[in-house]
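Heads up, the thing below is written out as structure tokens.
Removed from the display is one protein chain of the complex; every other protein chain stays in position.
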Amino acid sequence: MAPILEIRNLSKTFGETRILRDIHVAVDPGNFLVLVGPSGCGKSTLLNCIAGLEAPSGGHIRIGGRDMAGVNPKDRDIAMVFQSYALYPTMSVARNITFGMRVRGIDRAVQERKLAEVAEQLQIGHLLDRRPAQLSGGQRQRVAMGRALVRDPMLFLFDEPLSNLDAKLRVEMRTEIKRLHQQLGRTMVYVTHDQVEAMTLATHIMVMKDGAIQQLGTPAEIYRAPANIFVADFMGAPVMNLIPARLRRSGGEARLEIDRPGGTPIVFESTPLPGPLPDEVILGLRPEDITEAGRGGDGPSETVECRIDMVEPAGADTYVVSSLGGRPVTARLPPDTAAEPGAVLPLAFDLSRMSLFRPKTGERLN
Amino acid sequence: MLSWLERQIPKIILAPTFAAVTVFVYGFIAWTAWISLTKSRLLPNYDFAGLIQYRRLFDNPRWDMAMGNLMVFGLLFILLSMVLGLWLAILLDQQIRAEGLIRTIYLYPMALSMIVTGTAWKWMLNPGLGLESLVQRWGFDGFRFDWLVDPDRAIYAIVIAAVWQASGFVMALFLAGLRSVDGEIIKAAQVDGIPDWRIYASIILPSMAPVFMSAFIVLAHLAIKSFDLVVAMTGGGPGYATDLPATYMYAMAFSRGDLGQAASSAMVMMMVIFAIVVPYLYSELRAKHD
Partner (left out) sequence: MTDQPVPLSAAPAGMRVTRPRLRRMALRAGLYAMLAGFAAFYLLPLFVMVTTSLKGLEEIQSGSLVALPREITFEAWSKAWSGTCTGIQCEGLRPFFWNSVAMAVPAVILSTLIGALNGYALSHWRFRGSNILFGAILFGCFLPFQVVLMPMARVLGLLGLAGSIPGLVLVHVVYGLGFTTLFFRNFYVTVPGELVRAAKIDGAGFFRIFASIFLPLSLPIVTVTVIWQFTNVWNDFLFGVSFSQAGSQPVTVALNNIVNSTTGVKEYNVDMAAAIIAGLPTLGVYVLAGKYFIRGLTAGAVKG
């Protein structure tokens, strides 16, 4: 199947500043691509280029196989949901949703039918006569979605649609968007700075920084095998532990060695390291890859006695913080753990799931 | 093609304004500037003649008088309007009942034409039947208030009317400024036990520097352009005692038929205004960019 959206070699400069460079991506029908990154990384600019609201400085965008150069937003067969919802303030909800069809001169009966369908789907039938100012944040969000749904486009674009909602509503609406995606099976491109949103919604994630792609992959790939320290640090909560480590070579084999405060260095004796590596590396381990020794650890792991600095119960889990290699290191423990600040606890490190990075460039080594 | 046209719509919409501004503002400034450098009299003469008109202008005692009057009028008008406006704003900021009504009363003169204002004050300041005779009737036989017909004082009579008209507006500006001071700072000062007058003097007024600045700019602009009020109250008289640059320019252009003098005096007026406004605009714009 041909991709719905295909971007090749896209760049965007504004004066001297390069906002986007070397963007390549293809989105297959039914996929949900999330563009994620810190503010200023160019993700919204990229979305605006796809929508035709900004002109790229170079490269190509194809939607449904059609080159989009010089094509107006209205002729791109897209719909877009905005961060501020961008509901027309002086129009009723019904008119907000049907505005596009009115502009296009679509038959009034068709307008009514589509409006009713969308209202039913989003359960906003009782709001149709209200003005946006009379709606709650969540209701506005639904209306904005309704305005996009009624277009029935080839490609949906979302620009941080949940960032103006409070925490609880955000989770609800996230689920709602996911449900819609599964129901409609449409292709969607979604911009957010929230990595949880990215992980839960996406079939594919594009992590961006400074206008360039850092990594493009499925949520599992991004989570398990981040392409560099930036992605490792940005994706996942609590964040991946990044511990400075040295290589101790003996014979043909190398072992990881980590400093710890006021004690002898830790050496992970039973884990041989793969391939050629530099003398210094950054070891990346997710908190769930460090557990309490002797409790349900299934894989091969290395046990280290660690002094606990802090205990942070979080309901379903308890996080304990220790210090290794001069960095705080977080481990995810079951809530009934006996860990106490100041005590020494044996922690099991599952190095089969480790990531290794080159300290200078941050690139992934394994 | 249609799409190209569509993208040009904003430019097409702005084109008439662009043309009008180019011709009627910049083109006209250029024309007047050029005429001020020629020997034009009744009819325009486009031969360059250097600064001859400016030399004539600065040698003319009537222009000297007009500029001197502008200094006196401008300084007094700006100073009194600011002091009175600020004082009224502070008074009105004291939790006044019927504040809206009082504000309306202080500000209504701004809605009137200067000609109407001038007519009213001319009548009130008329020595025979106005305030002077009123006070004399009250028993102060020696009371004199004949500024309007006294060549040395007539300009002050115009200042009174001008302040009456504009001070309410300055009050409105200052009141808005007072009200926009961060309330938490004031609460903090009150908790610290700072007396009210100190709060005004040390906290509120210093933070209103931009309001002072824009009030000053508006008043200076009004002063330099002052024309109607003088025409209505004194016609520039007695003699040329209340002539201002604006009345001088008008007289040269429309009754004396001396285009060169009219043009050079207009150019001087414009330069005075820009000498005040341009640094202000520049600092405003730069502040916004930071």
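Note that the chains take the letters A and B in the order they are written out, and that residue 1 is the start of every chain.
The working rule: a residue touches a chain if its C-beta (ideal position, glycine included) is under 8 Å from a C-beta of that chain, and two chains touch if they have at least 3 such contacts.
Computed from a predicted structure; not experimentally measured.
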item	value
Residue among B:32, B:45, B:60 or B:207 that touches the chain left out of view	B:32
Which residue of B:49, B:71 or B:91 touches the chain not shown here	B:91
Sole residue of B:80, B:124 or B:162 that reaches the chain not shown, by the stated touch rule	B:124
Residues of chain A in contact with the chain not shown	48, 51, 53, 72-74, 78-80, 82-84, 86, 88-91, 99-100, 103-104, 147
Residues in chain B touching the chain absent from view	6, 9-11, 13-14, 16-18, 20-21, 24-29, 31-32, 35, 44, 88, 91-96, 102, 104-117, 119-124, 129-131, 133-134, 137, 164, 168-169, 172-173, 175-176, 178-180, 183, 186-187, 190-191, 193, 196, 199, 214-215, 217-218, 221, 224-225, 227-228, 231-232, 235, 245-246, 249-250, 253-254, 259, 262-263, 265-267, 269-270, 273-274, 277, 284
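Definition applied: only the chains that are shown with their structure count from here on.
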item	value
Interchain centroid distance [CA atoms averaged], chain A/chain B, Å	59
